[in-house]
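Every protein chain except one is present and positioned as in the full complex.
And then chain A:
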Amino acid sequence: MMGASNGSPITDQQLEEYAELTYLTKPEIIFILQRLLNLDETRHFSTLKRYPEQAVVELFPQLKHNPFRDRLLYVFSSERDDNFSFEDLLDLFSVLSDKCPLQVKATWAFQLYDFDNDNLITKEDIMVLCDRLTKEEQFSQQEKQTIADLLLQEMDLQNNGNLGVFDFVHAMSKMPEFQHTFSCRL
């Protein structure tokens, strides 16, 4: 996996492949790569090398201030060890890219907001979500309960008290703003 030629850590073919598999453009991929290279003192780059979470977060201010930072890291870390490889980062920014279609974004967002990883967004998940959104001054239990109830009333088409992936994606596809808020520039 080491770069073929001296200097460039990934080959042209790899770059082409990444551009075909993600929604990122080549300059964006190279940008991410350069950021990671700066991180690496050993000059020993490989696409599989994993970097610790803290270092990655420092590189990208968008991640640093995000209340769902840990979830993003959890969902996109391919080995769920809170370490990030180059490809994991590409995955992350591909989803957050402007060109990624809304449905794809929503599918990932579902995983992101599913805090207990049970493939359903339940009332508890929504309450955690509220806490994270308001960060410092949190709502009381009662208020969160109300919000969760109302939200489920709006989104839960099947009336079964939780949201599946399809419910969620469907609801999000009715929200044109979601495309813009769930994206960031590199």
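One rule holds in what follows: a residue touches a chain if its C-beta (ideal position, glycine included) is under 8 Å from a C-beta of that chain, and two chains touch if they have at least 3 such contacts; residues count from 1.
Here is the rule we go by: contacts and distances are computed from a predicted model.
> Assign the chain not included in the display its UniProt protein name, restricting the answer to "Cullin family profile domain-containing protein", "Tmc6 protein (Evin)", "Two-component response regulator" or "Histidine-containing phosphotransfer protein".
Matching "Cullin family profile domain-containing protein", "Tmc6 protein (Evin)", "Two-component response regulator" or "Histidine-containing phosphotransfer protein" to the record, the invisible chain is "Tmc6 protein (Evin)".
> With the missing chain put back, one of A:Thr11, A:Ser46, A:Asn66 or A:Asn83 would touch it. Which one?
A:Asn66
> For the chain that got dropped from the picture, name the residues of chain A it touches.
Touch set of chain A with respect to the missing chain: 17-18, 20-23, 25-27, 60-62, 64-68, 78, 87-88, 90-91, 96, 101, 103-104, 107-109, 113, 126, 129-130, 133-137, 139, 143, 146-147, 150-151, 154-155, 157-160, 166, 169, 171-178, 180-185.
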